[in-house]
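Only one structure is covered here, and it is reproduced in the block below.
Every protein chain except one is present and positioned as in the full complex.
Order of writing sets the labels: A and B. Residues in every chain begin at 1.
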Amino acid sequence: MADSKHTAGQTRRTILGGAALLGTAAGAGLLPGLGRYAQAQTSAPIKIGFQVHRTGIGAAYGRWYDRTTKAAAKLINDNGGINGRPVEIIAEDDGTDPKRGAEVIEKFATKHECDVAFGTLFSHVVIGSAPRAGELKLPYFVVSEGHHVASGMLNRYTLQPGITDVKSQVQSMAPWVADNLGKKVTMVYPDFAFGHDHRDYFSEAIERQGGNVIAKIAIPPRETSFFKYLPKIPKDTEVLYHVMVGPGVLTFVKELGEYFGDNRPEIFGFIDSLEAVDIASPGLEFLEGSHFWEGYPRYAGENQSEHDKFYRAAVGVDDNGASLSDSKDISTYAHMFGCWETLHILKAGMEAADYKGPKDRQALIEAIENMDVFPESQAHPQGSKLFNGRTHQAFGHQHISKVEGGKLVPVHKTSIFDTYYEDEVDYTKMSF
Amino acid sequence: MIRTIVLHAAVIAGLFLLEPVLSDYHHGNLARIMVLATYAVGYNMLFGYTGLLSLGHAMFFAAGMYGCAMLIRLAEWSVGPAFLAGVLCALVAGIIVGTLALRTIGVGFMIVTLMFAEAAYLVILYYNEFTRGDEGFTIPQAVRSIAGIDLSDTTNRYFAALLLFAIALIACAAIVQARTGRVLVAIRENEDRVRMLGFDPFRYKLFALVISATMAGAAGAAYAVLFGYAGATFASVQYSIFPLLWVLLGGPGTTLGPLLGTVLMFYLVDYASGTIMPGLAALVETQFGIEAPGLASAYLLLVGVTLVLLVLFAPKGLLGTVRARMIPWLP
Partner (left out) sequence: MDLIALLPFDLPHPALLAAGMLEGTVLAAVLALTALGLSIVFGIMRVVNVAHGEFYMLGAVLAWFVTHTVSGTVGGPPWLGFAIALIVAPLIVAAMAALTDWLVLKRLDYDPEATIVATIGVLYIIQQLALTFYGPDARPVEAPFDFRVQLPWFGYSGYKLVVVGAAIALMLVVWLVLTRTKIGLVMRATQYDRETAQAFGIPVDKVYAGVFALGAALAAIGAVLIVPIQQAHYLMGGDPLLLSFIVVILGGLGSLKGTLVAAIFIGLSDGIISTLYEPTLAKILATLLVAMVLVFRPQGLFGARAA
């Protein structure tokens, strides 16, 4: 069944190619039946396999990735789809698990016959899935913010054009932290690869600013109480840098508050700690006056752009970053825009490559590798970005916000060049 | 005896003959299922035949996976020797853990194996400099070949998985047909009586555990080589519970139960999460006008209900029930 369809497709393309050489009119006249078939084929949807954390530890992110993706697909379809064809999102749960992630990729390629795969946040799922995407020659667009793509660990079929990676996020924070908060830093992070990325890249970056990390406290997984580690924070710490994930983060902040009382160092954190969490939650009062990295400011401030306004409304997020239908349902605003932007890049790439079907997957990847600038627009509401086709990674502005009155208020926006680093790989030299 | 041989040969031949017939989708699934079923066959040796419920088998799976994958990654070993080294790691881990954990019985054994596995999982995270922790690492496609055979090729992968599974299945069938196997079952039924008959139960249990760990390790090493990834998730407690579920579903103490259970659980999860539950959610939405995004992801509900129904109506697993009601000679 699948085979016969394949052959028909190939024949059609060969014949149409020949027909184009002879002249379209003559071709259509000679082969009326095939002409009709081609017409029917071109209006078939472009299938995008969407790998999503619906269950498991990533479910809070997955729900918002899902909503953002649906909104972006609707917008693209309302504006005429891609190459005149509608987009169909085929979502499958990866269970936040690398084995299931790889299975889902296989399912997209062989069962759903998707044109491309896209989605997912947690790095271990991406790294577990990417080898299969490469072997199946299925373009795989990840929205993970991991450094795995640009580090060269993956393959030519895996790209991260819609979100910046942790290395560039972390290193671009160091100048501001050193100038405004202090130079002696203690880091608290989960004993996961994600935490180690923070540890390594921030340590390097702060040393370039003349500062240093005086203590590194790695928290074991699934820890539900953090207090016993807090006395390991040296007394002369000027800045406490925290990045935690998982359900225990509120406890962490509360215990920090109990530990330090009013006499605390400066605190700088990554919003990953509090994505999908209300900053005004009981217990988080202690964060008042502290600073956060934000990929994309959660609260619509005075300087809100028209693109942000449009994007917020389309996804269904209010000015405080919560769902329009439930003010207690907080979005993962600093990350989920990556789904929106990735789908728009996919559209641009498919249009540039004149994408017709799986045969054009290489052309699609080459088209995207050739892109270099994504200007701020409806398609890129977070802001303009540079794309490095060699490393398959996007670079963009990062934001620092201060907690004031239980809200996050942007205080600094980095330049894109603060986030740049030397290439570690050149995927364009790898074969397909 | 003859019909046992014929049955197993037929199953292996059947899997062989399916290769060219299967659609790409089922072909890929079955390759993975055979690797996981090898893990389940190993688990069944200990749980189904010997009556020891381990909650820590993920450490053996991970010992094989990391033993193999780290040698490829850090020491640039080729796949063949690295695979054997991975299997050896699992075997040694089995001897050490078995010697200690088999001092306990029943729930104590469950807890001790669980804690050793937890320690192993944390060790992988602690030495993240070499293991890349929870994130894990890929094994490049270019090095994943053995004797010139590209193991990332779909067909080769299928036959490699089949070879692995066939060896495990034949080994299992041979052991349980032999006197050793009968002693293991006797230990499961009544350990004191076995001791009175002059056998040393500890030696037999250790044997079962080491064989079980070795098979789990072979599956782990094969997963790394065939699917190109090693990560700490495979050492987590969830991956100790999976083979338990597969074996329970297929039938503990039957040679073919682990395969059947792995196949059924795979497709149950696959269809429930991809088709049944999203379909149900869409139905609720159109019929009652209620948006039910939670329902679309509720496939674990089906897994839970299946387990409860299974234990109520087929407590010996599917093949165990078949053996009890229809085919008493089923191995």
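The rule is short, and it goes like this: contacts are C-beta pairs under 8 Å (C-beta built on N, C-alpha and C of every residue); 3 or more make two chains touch, one makes a residue touch a chain.
Note that the coordinates shown come from a computational prediction; the quantities given were computed from them, not determined experimentally.
Engineer: For the chain left out of this view, which of A:I219, A:V243, A:L287 or A:I416 touches it?
Structural biologist: In the full complex, the listed residue that touches the missing chain is A:I219.
Engineer: Using the definition of touch stated at the top, determine which of A:E255, A:D308, A:E341 or A:D418 touches the missing chain.
Structural biologist: In the full complex, the listed residue that touches the missing chain is A:E255.
Engineer: Pick out the residues on chain B that sit against the missing chain.
Structural biologist: On the chain B side, contact with the omitted chain comes from 53, 100-101, 103-108, 110-112, 114-116, 118-119, 122-123, 125-126, 237, 241, 245, 248, 292, 294-295, 297-301, 303-308, 310-312, 315.
Engineer: To test your reading of the contact rule: which positions on chain A touch the chain that is missing from view?
Structural biologist: Here the touching residues of chain A are 55-57, 59-60, 62-63, 191, 217-220, 222-225, 227-232, 246-251, 254-255, 258-261, 276-277, 281-283, 329-330.
Definition applied: only the chains that are shown with their structure count from here on.
Engineer: Please compute the C-alpha centroid of chain A, do the same for chain B, then give the distance between them in whole Å.
Structural biologist: Spacing between the chain centres: roughly 34 Å.
Engineer: Help me check something: in the complex, which residues belonging to chain B touch chain A?
Structural biologist: Result: residues 23-25, 27-29, 32, 122, 125-126, 128, 132-139, 141, 152, 227-229, 231-234, 238, 269-270, 273-274, 278, 293, 296-297, 299-300 of chain B touch chain A.
Engineer: Which of the residues in chain A end up touching chain B in this complex?
Structural biologist: For this pair, the touching residues of chain A are 2, 54-55, 59, 63, 66, 91-93, 95, 97-100, 102-103, 106-107, 109-111, 123-124, 127-128, 130-132, 134-135, 146, 148, 153-155, 191-194, 196, 220-221.
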